[in-house]
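With one protein chain withheld, the remaining protein chains of the complex are depicted in position.
Coming up: subunit A.
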Amino acid sequence: MENNWETNKLKRYLKNNLFLGAALGCALVAVIPLLSVLGYVFIQGVGAINLDFFTRLPAPVGDTGGGMGNAIVGTFILVGLACVVGLPIGIFGGIWLALYGKSKRGFYIRYAADVLSSIPTIVIGIFVYVLLVATMKKFSAIAGGVALGLIMIPTVTRTTEEMVKMVPRTLYEAGLALGLPEWKVTMKVVFRTAWNGIFTGVILAVARVMGETAPLLFTAFNSMYWNFRPDEPMASLTVQIYNYAISPYAEWQAQAWAGSLTLVLIVLTITLVVRRFSKRVTYG
């Protein structure tokens, strides 16, 4: 009897330690891919990066040198266009949801935003292709910006709604008691108070769409030249990285690593800085 109790105790002890060890093991294994990705991107990328990389156009096959200047600029232009499309809908939509969204209408709109956020980005690319590229009969930066903008909308809407809702009701009522009309209180008091949080959400959404490739493949397409016209195809870091990564040429592959390093540095810096300044993080 005594013996039985002892073995039982030992068994429980071992099981418990196995559990603790396995969980720690999982945590350690989970960290490995990140370190590997960052390590390779850094080591391979640093070797290929130089000033030319940021200022020059891509070099033809066989030529050494060249860079992704146009793609870096293109990425920022595309993200800017995405903001023009996505922010008004996201922010004003979010404000409406926070203020008047308790109705059935509000439920449907929130639900639609949720569904939109779960749609694969390549499907959004097809939608924009049919809508803009097929009608304009050419690939364009506008189409790319619209595709990225659509992807931003759900994140921005949700953050705005949450942030506006967090503003104390008393602040709103104080504004109304001063005799201000509702819209003025909303824009000048409530929105300003919530702005820091909304801004955080916007920046995170920007960082996310900056890394998108799939929706750009048949909207903004790609370009080997400088382009500042929104109705022409435009290069982006991600599409350029993709094209170079699957190419058989060593020089191009090196450029892909350099491009990845640039992209990862931008995106991770944004993410880390934003995390530092706000404890609340939206997982997009």
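By definition in this document, a contact is a pair of C-beta atoms (placed from the backbone, for glycine too) under 8 Å apart; a residue touches a chain by one contact, two chains touch by 3 or more; residues count from 1.
In this text, contacts and distances are computed from a predicted model.
From the set "2-oxoglutarate oxidoreductase", "Phosphate transport system permease protein", "tRNA modification GTPase MnmE" or "3-methyl-2-oxobutanoate dehydrogenase subunit VorB", the protein name that UniProt assigns to the chain left out of the figure is "Phosphate transport system permease protein". Across the entire complex, the residue among A:L131, A:I203 or A:M224 in touch with the chain not shown is A:L131. For the chain missing from the display, the contacting residue among A:V61, A:V84, A:V123 or A:A177 is A:V123, taking the whole complex into account.
Touch with the chain omitted from the figure is made, among A:N70, A:T186, A:T200 or A:S223, by A:T186.
Of the residues in subunit A, those that touch the hidden partner chain are 12-13, 15-16, 18-20, 22-27, 29-31, 33-34, 36-37, 40-41, 44, 88-89, 92-97, 99-101, 105, 108-110, 112-127, 129-131, 150, 153-154, 157-158, 181-184, 186, 207-208, 210-214, 217-218, 221, 238, 241-242, 245-246, 253, 256-257, 260, 263-264, 267-268, 271-272, 275, 281-284.
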